[in-house]
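This is the structure I want to talk about, given as structure tokens.
Selected chains only, in their assembly positions.
Letters are used for the chains, namely A, B and C, taken in the order the chains are written, and counting of residues starts over at 1 for each.
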Amino acid sequence: DNLRIGVAANFRSTLEKIATGFELTHNVKVDISAASTGALFAQVKNGAPFDIVFAADSVRPALLESMGHTRLRRTYAYGQLVFWIPEQPADERALIQYRGTMAIANPRHAPYGKAAIDTLELMRVNPGRLVYGTNINQAFNFVRTGNAPAGLVALSQIRYLNVPANEFWVVPDQSHAPIEQQLVVLKDASVTAELFVAYTFDPDTTRLIEQSGYLVPDADTLSRVANGADR
Amino acid sequence: MTESDLVSLWLTLKLAFVTTVVLIVLGTPLAWWLSQRSHARERGRMVKLLQNIVEPLVALPIVLPPTVVGFYLLLAFSPNSLPGELWQSATGTTLAFSFYGLVLGSAIYSLPFYVQPLQVAFSSMQRELIEAAATLGASPLDRFFSLIVPLCRRGFFIAICLSFAHTVGEFGIVLMIGGNLPDETRVLSIALFDHVEALDYGRAHVLAGGLLVFSFVTLFLLYAVDRRWQNGTRTT
Amino acid sequence: MSLSIQARVVREGGFELNVDVDFPDREVSALFGASGSGKSSILRILAGLDHLPGIHVSFNDTVWQNETIFVPPNQRHIGYVFQHLNLFPHLSVSGNLDYAETRRQSGGGLSRQDVLDILDLSSLLEKLPRQLSGGEQQRVAIARALLSNPDLIVMDEPLGSLDQAAKDRILPYLHRLHRSLEVPIIYVSHALDEILYFADTVFEIAAGKITGTSSVIDFSVSGSHINQPEAAAIVSCRVNSENEQYSLTELQFEDTHLLVSAGQLTIGESVRVKIPARDVSLSRQRNESSIINVIATTIEDIRDPGTGASAVVKLKCGNQFLLALITRKSLQELRFEIGESIFAQIKGVALMTQHD
């Protein structure tokens, strides 16, 4: 049977690359469904036939685990927040002095949004107006279409669309809580699911994730995970 | 268009078609029943009250955002809830994440767009013509097909177009209860949404453009057929 | 007692219909009354179009409606010519006729070609109702009702928008039709001449109540209309002989003769003759004039309204009656008196119909 994976929208394109590699090496077909983490959560709770869910945060995976829907939970990546201001030089000063409309993800449920708010507070940035995208992709769209002149978006998006290097500035990790993205393997998943998880944490794959604009858990964490301590 | 987009297109057309058929079968009698209110002097009070309640109920799904309707449908379809349980014990499958679940969801959400234009058409029809047909020996069902359908042709046409198009464009419910499964629930609207979400603008443009042109041509042809039909009855 | 209806209903707006009628079997029954008196209402109840409580209808031993039973209109097999025609706007003339023909409940029935010919519809078959003139629409409505091959025909002013020539063609056809099909007909009309020509029994209706029931012969000489200029006596005669040269037929009328214009009549046949009151003048002696029918009668009654210019004299001849509309001036100058024998001069050109 095919392996069914639910994925939060921001990680989708990266996951597609991973899945292509996995399909080649393991000869298993992977079906990818993208949705918001909230939707994935509701669907899993109500019996969605997924094997693995790649969430955009750690809260909902933990909740799923506590409700007994999972048999494995792991952090697979940390998102990186960037300040993007198209057609202008981007750096820390530009961010601090920015006074226009700024697009961020909705801090209420999107981890990138929470991180953006943290950052703005910590760095005492006072933009003229904050507009919220439902998720980080939408915040990105606001900037990309020119409706918002700048935004705090994800590095993965910047990489995906090959934004010129001088137009964005990667916000340092310390300025916000980590944007931890976790996956869960669901209780009734097929055994192939663990194979896929193992493939995800394969060094070649983690390099791919890093190249896509994420930080990956350090080797320490990874080995602990491999020993099952995280469970 | 990629192959997966073509699969989505096929699925979308299938969903819209099946949903529209379901609406025609269930929505037509409902619209008829609701449109009979003003004439129904001889009916009981209970029937009237029921109509007064059902009429606003029909319009109700659309005041909730589709994702929210989808959310509640998801709850209802869950094997933990009564309807979901019944369905599962009857068919062995879950309603959520299945094509039939999508049909059900779309039908509920598109119901007002089918029922209400029809109601307008039914209620503006001349009742005397139906009486004339009755005296000529036409049974109620015969009257319906031989008289009411052609007289309300425009209402049917617009009701069908609206609900078909609306099902094609439907997205929030499908996303929630469909789970975005290729071959089964990833309809075109979801694929399109995916492309936009994945910042894959090129594919999104192609798909949206294709969908628009396809729909325009289809609607244009349908309207042309409709006009020809109309002209046909005029001169023949 | 083929068709009987008892109804006591009040419409919104206050109109009260309170009738109890037995329409005679196989006859033409006419409903005659002023505008708004309830004629159409009765027809609608008959056809089952107004399903109200307080109504009993039965036809040929079948109960169509009572407290518990209600036979829907489509099972009553009634050919209904509506006052407002109700042609199907989306169907051509032939489509409208097909609609009726394909839903016939019994075999046999009228030939479509006959109906088309008499109603002069052959050239209109492809047209839609809205492309027809008012009279053309009315003819289509009549054709449609007839082609449904009904067990009962109900006509609500079917000839109202037709010209005299069309009426003169259609009425005799309806009459022949009725004689050959033996289907009862309920006929509503304001036109006295249509009723006198066509009806066997006349039900007079006023303000929702039946105010009189009589054979057309009695109605013609005693209805409430006899002071009107259109009043005419209907009498029953037997065909004696024909005079081909002048297309005149000699009729036996009680113990005297009448010469009338006629088509092909069979000797010995029983016929009905209409003698308009204004065509009858009174005289104490036989005068030579262009008036060919002069018969001896006795004055049965004199209806002098006291005002106006004219009075009606009812004349008895054997067991039948005639009417004469004369001026009050001559009434008083000539001092006619009830019981007096007098000559009725009848201008010979009176309409007629065949009856059995």
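Basically, contacts are C-beta pairs under 8 Å (C-beta built on N, C-alpha and C of every residue); 3 or more make two chains touch, one makes a residue touch a chain.
As the structure is a computational prediction, the values presented were derived from the model and not from experiment.
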item	value
Number of copies per protein chain type, counted over the whole file	A x1, B x2, C x2
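Following the convention adopted for this analysis, only the chains that are shown with their structure count from here on.
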item	value
Arrangement of touching chains [line / ring / star / complete / other]	line
Inter-centroid spacing, chain C versus chain B (mean Cα positions, whole Å)	55
Mean-CA-position distance for chain B and chain A (Å)	37
Whole-Å gap separating chain A and chain C, where each centre is the average of the chain's CA atoms	92
Two or more partner chains touched - positions in chain C	none
Residues of chain A that touch chain B when the two form their complex	4, 6, 9, 12-13, 31, 33-35, 39, 42-43, 45-50, 135, 137, 140-141, 144, 157, 160-161
In the complex, chain C residues that touch chain B	47-49, 51-52, 72-80, 82, 84, 86-92, 99-100, 103-105, 126, 128, 144-145, 148
Of chain B, residues touching chain C in the complex	42, 126, 128-129, 131-140, 142-143, 146-147, 150-151, 153, 233-236
